[in-house]
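For this depiction, one protein chain was excluded, whereas all remaining protein chains were kept in their positions.
Just so it is clear, A and B label the chains in written order, and each chain counts residues from 1 on its own.
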Amino acid sequence: MRKFKRGLLAVGLLAGVAFSGVAHAQDNEPIKFGLLQDFTAVYTFVSGEYNQGQQDYLTLINEEGGVDGHMVEAIVRDTGNEPQRGIEAYNRAREEGAILVDFLSTPVSRALVDRVLSDEIVMITALHGRGDASAGETFPYIFPMMATYWSQATVLAQYIKDNEGGLEGKKIALVHIDSPFGREPVPVLEDLAEKEGFELSTFPYPSPGNEQSAVWSEVRRFRPDHVMIWGAGGGQPVSVREAIRNGIPADQIYSVVWLAETDVENVGADVMTGVKRFEAVSTGTDNPILERIQETVIDADLGAGEADNVGTTYYNIGVATMAVAVEAARLALETEGAPLTGPKLKAGFEMIKDFNAERLMPPVTITAADHQGGGAGRVSQWNGEAWEPVGEWGAAYQDVVQMEIDAGAKAFAEGN
Amino acid sequence: MFYRLAGVHHTRYETARALWPIPADRKQVIVAGLIALVAPFFLSTLYLGSYMLPWLIWSSAALSLTLLMGMAGQLHFGFASVMAIGAYTSIHLARLGIPFELALIGAGAMSAVIGTVFGAAALRVKGLYLVIATLAMQYLVDWVIINVPAISGGAQATLRTPEVSFLLFPIESLTSRYYLALGWAALLAVFLMNVKRTSFGRALTAIRDKDFAAAVIGVDPFRYKLMAFFTSSFMGGVTGAMLAFCFYRAVTPEQFSFNVSIQLVAMVLVGGLGSVIGGFLGAAFVLLIPIVLTNFVAGLAASGWLAISSNLLAHVPLMIYGALIIGFLLLEPLGLAKIYDNTRKYFLVWPFRHSRS
Partner (left out) sequence: MAYFLELVINGALTGLMYSLAALGFVLIYKSAGVPNLAQGAIVMLAGYVVWLIASFGIPVYLAIVLGAVVMFGFGLLTERILLRRMVGQPIIMIVMLTLGLEIFLRGFGPGMLGAAPKSLDLGIGLAPIIIGDIFINRAYLVGGTVAVLLIGASLLFFRTRLGTKLRAVSDDHVSSWAVGISVERAIGISWGLAGIAAVAAGTLWGSVQGVDWTLSTLLFPAVAVVILGGIDSIWGVLVGGLLVGILGSVIPGYLDSIVGGGTRDVVTSLIILLTMMIRPYGIFGREDIERI
């Protein structure tokens, strides 16, 4: 019965999109976003909820009359995390008129950086892709638009410094998946270790991370004061469990942004109590945008997926990415006028100033030079029932982050 | 009808030995070649750049692998790593300022040497044990690429291909890249068709069928197996370089992951072992069917014919794809090439039915 209902929901959504499209299409060209993500391979842990959030937000915008009367249309395709399928999906979406693409897959995004730059199409790489794309002059069409992994590491370090008795003389273990993503925070943390005088040790575990016991035996003998876990998907609950099993107190575990409700369920809500994570977007439904989504989209059976997912971590991240994108489109339409193109949308993004999506996220200011938008975030803690923020929105050590961004951008500009 | 055999007389050995002794086959090849040649003029960028071009390159890879798997009977589950070696070698050579033509040869040579070393290590074992030995190659090569920043290109692990020209033609526009890939695929196809008729090819076939028996008739299995590994890895290396320069133009380790190895094996098997046309058909099936299915299913859903959740929607193409592989194998276990062959044989004697084999 539930299946059937979900099916009905999907029909409803499609019909809704189709009819609303018909109703307004005469005078206003729709704005097309390509959400070409990995629904079947590595990123399945996030892409379902993330994409649902994106689609629901776009439905909300359309139900409320669109952006200046323009409907926003999502082109959703699966890429299976394979670069060649990503390239096909991208070329197709571009022919259909997409002016913004979101792959939510590091391999696909990396393979398409050059194409996007030469085709002048906006690519948003929130929480994936290259961190050095924050350098707007080198990567004009690429927008990380949320804290990069480097900024996430610095925000976590700042939290430890402010709330856990300083960093000086502390021992911090970074337990990460052995991949470019897992290693990304290492240089930044090494710089910080030198600057703040703490001892950093890194412990890589082999991909996919479903088995980490040997690594944690080593971590325990290092006797760290704090542990940062840097992984995604199935490796994360294993990390948390192994940490706790090895006697590391839950409130000394800090995670990258990829730790969400499903991981809590997997580890056990009471075991997880005290674990902290970086947060780029606030979680929960206590927000005007989510209330409107609930009212206009979910209650009207226009949602793109199960209603239970509304307000989860990844759902809200999806909503936030689209909120920024729609805001950029609105600014672009205001100043540059219709029809919207890639360069106009890019200009729109760079006009975003102190935009916080009605308190859903930290205020973001994107400029031509800084496509990261400030790199702000906060730390939140699982209190047994929900993720509770334990710090204020803010960015930290952006000078150190900027050094990494510049180094990467310089290498890219030289042809790397 | 199409394959009119009446009136085809071979009066000289050369004509009887030709690659396509029947005129109808020749015509088909010519037509296919012409279509491939003029494709850039009538295909849109979408179809040329994301269907034809990758298909040709993956066909080249499948052809390289089919020499080893189909003709010599040596399973290889780490062929993506061979291509990775070629891709990275060619990029680094081209960046050092070495002409692209030489960089391609260097890429092939590097892959061939490393591939042969692993081949030699694996030659004590056969069949499934060889699978795991070549798998080990995949993991070792992956590990080295990821862990040596000088190879993978630093923290972002992305290397962009420098601008190069091949025989004075700049390899920059989509059309030029397409023609380069087409040339390489055609070269490989012709090479493979001819290699079957040489003593080398026959020796490989003898080893595939029974290597002890081959040894008895004077074919040194060790030597020929190594030669097969060498040749196949060389072609794979150059194909890897083609993939990097003509298609991706920015190389990351994930492009040559273990999954790609499995896909290559699937291309060879679904296409038909040791068959040239099978290489092309298999590559088309494994590479393009998932893409086509994804678009088809998404299209169905958009027009309201398929009312299911978006999660299921994303997985339906995977299910159909798996079911298609199963279905084709149940229908014709010898691969797509055999289906082509059956069709051809049917029309060869059409309207009679008696010599269908």
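As a convention for this text, contacts are C-beta pairs under 8 Å (C-beta built on N, C-alpha and C of every residue); 3 or more make two chains touch, one makes a residue touch a chain.
All of these numbers come straight from a predicted model, not from anything done at the bench.
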item	value
Touching residue (missing chain; options B:L5, B:L102 or B:L128)	B:L128
Options B:V195, B:L226 or B:I262, residue touching the unrepresented chain	B:I262
Selected from A:P208, A:G284, A:P343 or A:P389 as touching the chain missing from the view	A:P208
From A:V238, A:V257 or A:L290, residue that would touch the chain that is not displayed	A:V238
Residues of subunit B (touch criterion as defined above) contacting the omitted chain	75, 121-122, 124-129, 131-133, 135-137, 139-140, 143, 146-147, 210, 212-213, 216, 258, 262, 266, 269-270, 273, 311-312, 314-326, 329-330, 333-335
Contact set of subunit A toward the excluded chain (per top definition)	39-41, 44-45, 47-49, 178, 201-208, 210-211, 213-215, 217-218, 220-221, 233-235, 237-238, 241-242, 244-247, 262-263, 265-266, 268, 271
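Note that only the chains that are shown with their structure count from here on.
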item	value
Sites on subunit B touched by subunit A in the complex	44-46, 49-51, 54, 95, 146, 153-160, 162, 247-250, 252-255, 259, 287, 290-291, 294-295, 298, 301-302, 304, 307-311, 313-315, 317-318
Complex contacts: residues of subunit A adjacent to subunit B	3, 6-11, 14-15, 18, 39-40, 48, 51-52, 55, 76-78, 80-85, 87-89, 91-92, 95, 106-107, 110-111, 113-114, 130-132, 178-180, 183-184, 187, 304-306, 404, 408, 411-412, 415-416
